[in-house]
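The complex appears here minus one protein chain, its other protein chains still in place.
Moving on, here comes chain A:
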Amino acid sequence: MSGIGSVIIRSEGGEGSGGESFHAPGPADFDLPAIGGGHDTFSMFGQDFVAGVTKPMLQIVLAGVLVFVFFYLASRKRAMVPGKLQFVGEEAYGFARNSLGRDIIGSHDFARFVPYLFTLFFFILLNNLFATIPFIQFPTFSRSGMVYGLALLSWVIYNAVGIRKHGFLGYLKLQCVPSGIGGPMLLLLVPLEFMSNILVRPVTLALRLFCNMFAGHLLLILFALGGEYLIVEMGGAYAPVGVLAWVLFALVAFLEILIQFLQAYVFVLLNAMYIQGALADEH
């Protein structure tokens, strides 16, 4: 982490001597101040946190409200021949229901998980898209705490589903003891399976989403601020490089939209697969 925290800038003789040196963006750029200008902090895990309502907190509430309002309006009429809004709503619901739910979990059990998967997908998707939407432009899930909550929930859900179906020991056996293997190999495999299926899953689930959002946003800040610095502070021969940085900013921003969608999809897809694995009779 310390590598991100500092950067070396070489500046030639007289040029840019009047300007400030370049501050590379880092984790501090994600530590947004409290809205309303409060400066209170609280300390936890040996780190100071802002005490107060911050922008990502508002965003996550806004996302919840928007997702509900949109789909509520889309589903309200229940027309046999759908209008535009209802059509979009039905397509979105059908996507989550069929490709994330039914195709992964299987047509026998999927129905009761559809609301969860559907909500989760569009909730994450909208929060990710906030990174691109003008005037918001901050990915909610670049705050690790936001992701940990959802990853924890996923972990609780798929384990609970498995334990409910197979019983506690039966579920542990299902997840940790590979079928068709016996003898001393089990001594090696059982801990590994336990690690990968029970312990590591929520961590990778959280880190995948968080790191993608974090790194993508960091990259965009770097291109934006770096380009600005090259043009405004250094100028001269550096200006075209700054323009190039801005062009790259635009291109990467489009790539980010794809990543925002993919990460939401992968998060929910893995949720569905974990649930399917927990429900499986044999694996």
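A few comments on the model shown:
Keep this in mind: a residue touches a chain if its C-beta (ideal position, glycine included) is under 8 Å from a C-beta of that chain, and two chains touch if they have at least 3 such contacts; residues count from 1.
Criterion: contacts and distances are computed from a predicted model.
One chain of the assembly is not displayed; among "Diguanylate cyclase", "ATP synthase subunit b", "NADH dehydrogenase" or "ABC-2 family transporter protein", its UniProt protein name is "ATP synthase subunit b".
The residue from A:Leu120, A:Val161 or A:Val268 that touches the chain not shown here is A:Leu120.
From the options A:Leu153, A:Leu219, A:Ala239 or A:Leu269, the residue with contact to the chain not on display is A:Leu153. Touching the chain that is not shown, out of A:Gly38, A:Gly83 or A:Gly145: A:Gly145 (per the contact rule at the top).
Along chain A, the points of touch with the absent chain fall at residues 1-2, 5-13, 21-24, 26-28, 30-31, 44-45, 47-50, 56-57, 60-61, 63-64, 67-68, 71-72, 75-76, 78, 80, 82, 89-90, 93-94, 97, 114-116, 118-120, 123, 142-150, 152-153, 210, 214.
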